[in-house]
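Here the complex is missing one protein chain, while the rest keep their positions.
A and B label the chains in the order they appear, each numbered from 1.
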Amino acid sequence: MNYEAVIGLEVHVQLKTASKMFTRVAAGYGAPPNTLTDPVVLALPGALPVLNKEALDKIIKAGLMLGCTIAPVCKWDRKNYFYPDSPKNYQISQYDQPICLAGSVEIELPGEARNIMGEHKQIPLTRIHLEEDVGKLTHEVHDSLVDYNRAGTPLMEIVSEPAMHSAEEAFAFLTSLRMTMVQGGISDCDMEKGQLRCDANISIRPIGQTQLGVKVELKNLNSISYVRDGIALEIRRQTAVLTAGGSIVQETRQYDGEAGTSVAMRSKEMAHDYRYFPDPDLLPVQVDAAWRATIQATIPELPYARQRRFITQYQLPYTITAVLVPERALADFFEEVVRLCAHPQAVANWLVNDLRRELAAGGIALAVSKLRPAHIAALVNLVEQGEISMTAAKEVFNDMFQTGEAPAVIVMQKNLKQSTDSGALEHWVQAAIVANPKAVAEFLAGKEQAINAVKGAVMKASQGKANPRLVDELVRRQLLAGKS
Amino acid sequence: MNSSAEINIEYVARLARLALTATEQAKLSQQLGDILHYVDKLKQVEVAGIEPMAHGLPVFNVWAADVVVAGLSVEEALRNAPEQRADSIVVPKVVE
Partner (left out) sequence: MLAAKSISASELMQAFVARTTAVEGRVHAFNSRDEVGALGLAAASDARRAAGQARGPLDGIPIGFKDVIAVEGQPLTASSKMLANFISPYDATVTTKLKAAGAIPWGRLNLDEFAMGSSTENSAFGATANPWDLTRVPGGSSGGSAAAVAAGEMPVALGSDTGGSIRQPAAFCGLVGLKPTYGLVSRYGLAAFASSLDQIGTLTRTVGDAAQLLQVVAGHDSRDSTSLSTVIPDYSAALQKKSRPWRIGVPKEFFGPGLDAEIGAAVQQALAFYRSAGAEIREVSLPLTAEYAIAVYYLIATAEASSNLARYDGIRYGHRTRVATGAISIYAQSRAEGFGEEVKRRIILGTHVLSSGYYDAYYLRAQKVRTLIRGEFMRVFQDCDVMLSPTTPTAAFKLGEKSSDPLAMYLNDIYTIGVNLAGLPGISLPCGFTAGGLPIGLQIIGQPFGEAEMLTIAHTYEQGHSWHTKYPNL
């Protein structure tokens, strides 16, 4: 029998704020243990939560970017459970009135080939809500250590509908979501720092059946490739169980990415009974049209929409856009350059190949590079106007990347300007024709490439400064004139 | 609400993380049974269409700007800790 997988993801994304969700002590990663606490974080007697406005702005932005409905009123609930990483022994969350509802994430599946765009589809979302992160437990030999630095960090939970059917789709979902959140400035989504975490609910069913199978929750998918590999493994495991005549047990499994295995987690003593109730310490939030509009105005173009526009507006090849668009800073830079220079393909090539290579080699972020959009625009214009050759342009690029000097200055200092003096050229052309009778004869006999030997001789005589287009024109004119 | 005067003390005590002796359980069952019987009178009140009052006053949108304020030092944070090591709180080994 053939089975179809049904996958839903629960993604936790830490919001990029200066302070925590419910108190103004600093939020951050990598500080020494328990240095980012205050009475609220530690749940000392008498401490009270106060919402972080920036976290609200950011989740509304995330919701608007993903096409969610922003609830006119949302509220805060306590989720009660005991665990050492949860200082209050309840987590402030949003239970039945989350701030964002519905919406979707656009994903791109792998294409037939690397240079062909794959299929796009929308994966619907159930909801997005805001809550607080917990502390970090480190397990030692005999006991565990708790660090509350992470506790209280604003955490957004994005819940998808069970609408994905392969590990590739889940991978694409997370890739797209991360790209969108990073480009929106909502989170850095660094999975190594725990800023993006993912759990998957996976079931399989015979193809054609509408009823869902028994679902297994897969945890510890702490890198994007683990998400793909872990889910693929779980689908294979469930398929093997059913194929062998067994049945799936509803359980939570822990994925071990290094070993490429998963194990069932110890079943809980009893089903969770979180006793949700509205947090009396926090008042509900009303989001009106004006607030939504303020946030809407800050939203950048979504990555896939931008990619489609780059392809149509600038006639860029898919492969170039696939490199350009996921890096918002690079794509923004590109658009700044093309505002100054009408050769988008040439500009894109410089950015995707040369600029990215140099940035990577130097370990430099684009934002702090000396190279500004005007540099690239000027360089491309020099090439397109025939002022410098491509070889010279590469030299100019490397110089201006290092020094931030304007290309025109470098060209002048290094005397890289192409020669367009037709008097000298005429002379070199004559000399080259005389020196290459064999090539001339072959060309006149109809062998097109033979002209290259003559042109090469001219370029050599000019020490590479002759404008190739002009050389071509003059050589042809003289050869054809001699023929007639 | 017919069976609402009953209370599963063992289940609730486990949820509340309270170890109760058999004597305590028996006593609480009886006392809380009485109280639950008393509060059952609320079912006489017509509440259809009434909004629940979760807060003392109907106010919305109370928040603070995202500006960092200094917190506690590690020493202050751990001052009341029953057990600590390496600037962290020590707890019995937790297995999820």
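In the analysis below, a contact is a pair of C-beta atoms (placed from the backbone, for glycine too) under 8 Å apart; a residue touches a chain by one contact, two chains touch by 3 or more.
Everything quoted here is computed from the prediction, not taken from an experiment.
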Which residue of A:Val11, A:Leu36, A:Leu51 or A:Val396 touches the chain not shown here: A:Leu51
Which of A:Asp273, A:Asp288, A:Glu384 or A:Glu426 contacts the chain that the document leaves out: A:Asp273
Residue among A:Lys58, A:Arg78, A:Arg306 or A:His375 touching the omitted chain: A:Arg78
Hidden partner chain, residues of chain B it touches: 1, 4, 7-9, 11-20, 24, 28, 31-32, 34-36, 38-39, 41-43, 45, 47, 50-57, 59, 62-64, 72, 76-77, 79-83, 89, 91-95
Residues of chain A in contact with the chain not shown: 39, 42-51, 78, 80, 82, 84, 87-90, 146, 148, 269, 273, 275-277, 279-283
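Here, only the chains that are shown with their structure count from here on.
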Distance between the centres, which are taken as Cα means, of chain B and chain A, whole angstrom: 42
Chain B contact footprint on chain A (complex, rising order): 17-19, 24-26, 32-39, 41-42, 50-56, 73, 75, 80, 82-84, 89, 137-140, 142-148, 265-266, 269-270, 273, 275, 278, 280, 282-286
Contact set on chain B toward chain A in their complex: 11, 14-15, 17, 52, 54-56, 59-74, 77-78, 85-96
